[in-house]
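One protein chain omitted, others in place.
Here the chain labels run A and B in written order, and each chain numbers its own residues starting at 1.
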Amino acid sequence: MATLYIDNRPYDVKEGKNLLETCLTLGFDLPYFCWHPAMGSVGACRQCAIKIFKDENDTAGRLVMSCMEPVGKETRISLDHPDAEKFRKSVIEWLMTNHPHDCAVCDEGGSCHLQDMTVMTGHNYRRFEFPKRTYVNQYLGPLINHEMNRCIQCYRCVRFYKDYAGGKDLDVYAAHNHVYFGREKDGILESEFSGNLAEICPTGVFTDKTLKQHYSRKWDFTFAPSVCQHCSLGCNIIAGERYGELRQITSRYNGDVNGYFICDRGRFGYEAANSVDRIYQPALKEENVSLNQEYIINDIAALLSTSNCVGIGSPRASLESNFALQQLVGNGNYYSGWSDEEHRLNKAALNILQNRTAEIVSLKQIEQYDSILILGEDLTNTAPMAALTVRQAVRKKPVENAQQNINLATWHDAALREYIQQRHSDLFILHPHSTKLDEIATQVSYSTPHEIAAKGFTIAAAIDATADQVIDQIATSLLNAQKPLIITGTSLFNEPLLAAAEAIVKALKKRGKQPGIFITQADCNSMGLAMMNVPPLSSAFSKLSDSTLIILETDLYRNLSTEKADEIMNLPKRIIVFDHIKSTTSEKADIKVPVGMFSEADGTIVNNEGRAQRFFQVFVPKNEWLKESWRWLSLLKALKDGKAIDENLSISNIQSTLVEALPQFRGIEDAALSEDFRLNGQKVPRAPHRYSGRTAMLSNENVSEPKPPQDIDSPMSFTMEGYRGIPPSSVTPFFWSPGWNSVQSINKFQIEIGGPLHDGNPGVRLVNSNSSITPIDFEQKTEKISLKEFEWQLVPVYHIFGSEELSAKAPAIAELTPKPYLGLNQYSLAKLNLQENDMATIEHHGRAYQLPVRLRAEINNEVALILFGLPQTAFFVKPVIIKIRPASNGITNNNSKHE
Amino acid sequence: MKEDLENKNTTTVGLNEQERTAIDHEVSLVPYPKAACIEALKIVQNNRGWISDEALSAIALYLNMSAAELDSVATFYNLIFRKPVGQHIILLCDSISCWVMGYRVLYNELNKQLNIQFGETSPDGMFTLLPNACLGCCDHAPAMLIDDDLYRDIKPNELESILKKYN
């Protein structure tokens, strides 16, 4: 601890942090631009100037940049000193010499850090009398808009995009007051994290282009804390609504999960909620008519009480919805919706966490590990934010060295990069094909999934002291690390990979290490579904004939081969689908019931590390059908059981039944404050207090203002009325604080800058690692695959845009989705007498499919890559052995050039 | 198993043998290829007069960096030319001692004779006229550099004969 005197008042503070962070932590308003809590200090903008004094007797002091000055044992500073105030005001004046006066039409207006800082420093009179500098803007793709005239040259964009996120195509050009931030030429930004620019940029240079299509001011939004639904990591997000439409997703700080950022799939995938594929009306297949609510509900209820019912749950539906279905159909009639492979994979993932051999690592904790082995995951495309944290992790060791060797503080960003140069901690990647993280890897190798698993077991054996001494670079590095981490996942559909990962952590444990494990899965609630401990689809077969099958928020055709899915769909007498989006499954259902998507619903999902997180309804849609699935299913259950319908059934009601029936979920009630929580007797408003137009916005329908919807599931209101102040973290709908309209107001919500939120980061870890358990020996499991002539192993390739079902429906994401292809190496192409872009004919289950060929020089001879999850490649849902027809016999494939 | 990315044969597209050899030498002197990028830009510019977008991409690829990253460096320095220039580059010193000693008269004279302003290339493609910060000839001001030749204590009436040498 140290004492910091600020304008002569003493404060107890931590040593070693910088003065800016410390002042902000203490609650002072000190303006800044180039500093960012996640990216540290570079001292460029000079906005955070303060006075520092040598001792009590020093009255003159020295002007310093608070972001560049460490807190000493006893430091004396002044924020109010006239010299400092004058200088800070001048910095804004300088920045304003070239900044346009376009706040009124600027996308950033009202949530602009520059606006806030201008007001804070008191600069309001313009003395610069010359023409302003102007720039040409660039086209940066469908996600981000560029308006360079607003730039204040804080360099945060390049520091984030290039230094932090490893982007290659955004940089700073030219010099003096002509510096320009953009791409070398117009074109789509390549980084998967480009959307963060909209939050990183303190003004309106980089803004969310999708928001522009249906723009609203920050103060006019209704917000809710939510959780991203587009992969298994569960990044925290803020969802914003206006005029009954989901219009914006921004990141919601969570110090344990995503920190300050989210990926572009998470930010821009939201428009699935507004897509043409939404199911808005219930429909009966035969009659193909829309029906009224009462009729449908009674019809379904009647069906359920007469026939045997089977339910299929979903890894992308909430725990509550899955549980409500299980309750409705009865325990023995409820299945997961997973294929056997997926079932085993996800169980294996859960088992590894439950076996407690390794520390379960949260997304953000990845950054603390200093030797990382990735076994068969292309993180950038399957769990994008994990790729971002791995990029930070590889700086771990060099940063520590810099601290030890030359006493460099961890926040001293530019100096650290200059000192560290190209050094990084160890990262090893074993994957079938090249990945974006390869560039920061110590070693990469490309092979078939089962070879990767075999290599994993070799590493485990090398680590295991009882095994023969094997010289293996990876084993040595993991053993020498302070904190070794194994990352793997389910995306290659290869169970031995998980077993190998477990074998390695067990071996490390045996050698006295504290290894970490991080396993990614396919969907936002895959872990939750695995924890429900229900059988896979195949077990349902015997019960399906003549049954009434209820399918919850899932497309069987994504989980099963077309043949298998067709088989299932043909067995039941009636199929009822509850979903919010059209899919092959929903279109084949007899009855289709629309439900609310995450923005219209409350629920809990469990992310890949076993953390239960709550998402909240952002708005109540006018369409009364759009209720949570769990609400529909509970209602049906009441009808079926002949019980009275509980109009006031809230999420906590269902949660308490849930944890009673399934005690493994005990704790989910604490993932968020319950609906009866009040602050000073008030609810927490979802809308900012400056929310405008409420009385006018529906006046075309009714001049008397309607009663605002009531929220029975949360302690938040749907209006701007309610508690003013900082709400508890789990029910913080948006970040705002007096004088801090921009997202930078997050500083006010943290206990300490970059640390946990005021009452802890939201979310509850349901599976906990217990390191005291003694390790057991591992078992080697590998499969051997042998191929016949003209056979290849089909391995899925994922793409951040397109491979995930929901986000792929967002137009901007669809624009970025790659064309489907089949990837083969030179040897395979030669063998097949094919060239790039030729059409290859794939034989599988007696059918033939055509796909254009792309050369993937790095892959193994036995491997064929297929872009996963696109409608055109949906016929392959897991790695299989395929036959490819060589081109020489018969028709030449050349005339069917793709594109 | 295939270790590491295959060697990038495609990376040599756009640079000629001689340029590559020269760049290879510079790369051998630094810890990582990127660090030789300014030298590489100079080598190619010496050879071709300026750095076209294609040349930029070729160098970037060769040094395993992105075009954006290389352009960021290239555009910072005023003597890397990202636009075509004339056969000869006139760098006229416009800094203080030359200013005191009459650089403006020289500039006007050059203007008249070549019919170009700073930043422009004469219509015949012979000369590009650029201002340059102090040439370190303050005791012999005004001064000017044409390609590698330094001219000092220039009198306006000498300009014509100086320029002739390059025609």
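A few points about this structure:
The rule we apply is simple: a contact is a pair of C-beta atoms (placed from the backbone, for glycine too) under 8 Å apart; a residue touches a chain by one contact, two chains touch by 3 or more.
In the analysis below, contacts and distances are computed from a predicted model.
Hidden chain, UniProt protein name from the list "NADH-quinone oxidoreductase subunit F", "2Fe-2S iron-sulfur cluster binding domain-containing protein", "Ancillary SecYEG translocon subunit" or "Elongation factor 4": "NADH-quinone oxidoreductase subunit F". Touching the chain that is not shown, out of A:Thr22, A:Gln47 or A:Thr380: A:Gln47 (per the contact rule at the top).
When you scan A:His412, A:Arg686 or A:Arg856 for touch with the missing chain, the hit is A:His412.
Residues of chain B in touch with the missing chain: 29-31, 34-39, 41-42, 72-73, 76-80, 91, 94-97, 99-101, 132-141, 145, 148, 150. In the full complex, chain A makes contact with the omitted chain through residues 42-47, 49, 62-64, 68, 87, 90-91, 94-95, 97-98, 127-128, 130, 152-153, 155, 172, 174-179, 406, 408, 412, 414-415, 418-421.
Throughout what follows, only the chains that are shown with their structure count from here on.
If you average the CA atoms of chain A and of chain B, the two centres end up 47 Å from each other. Listed in rising order, the residues of chain A touching chain B in the complex are 162, 168-175, 183-185, 421-422, 434, 438, 443-447, 451, 455, 857-858, 860.
Only residues 1-6, 31-32, 53, 56, 66-69, 71-72, 75-76, 78 of chain B touch chain A when the two sit together in their complex.
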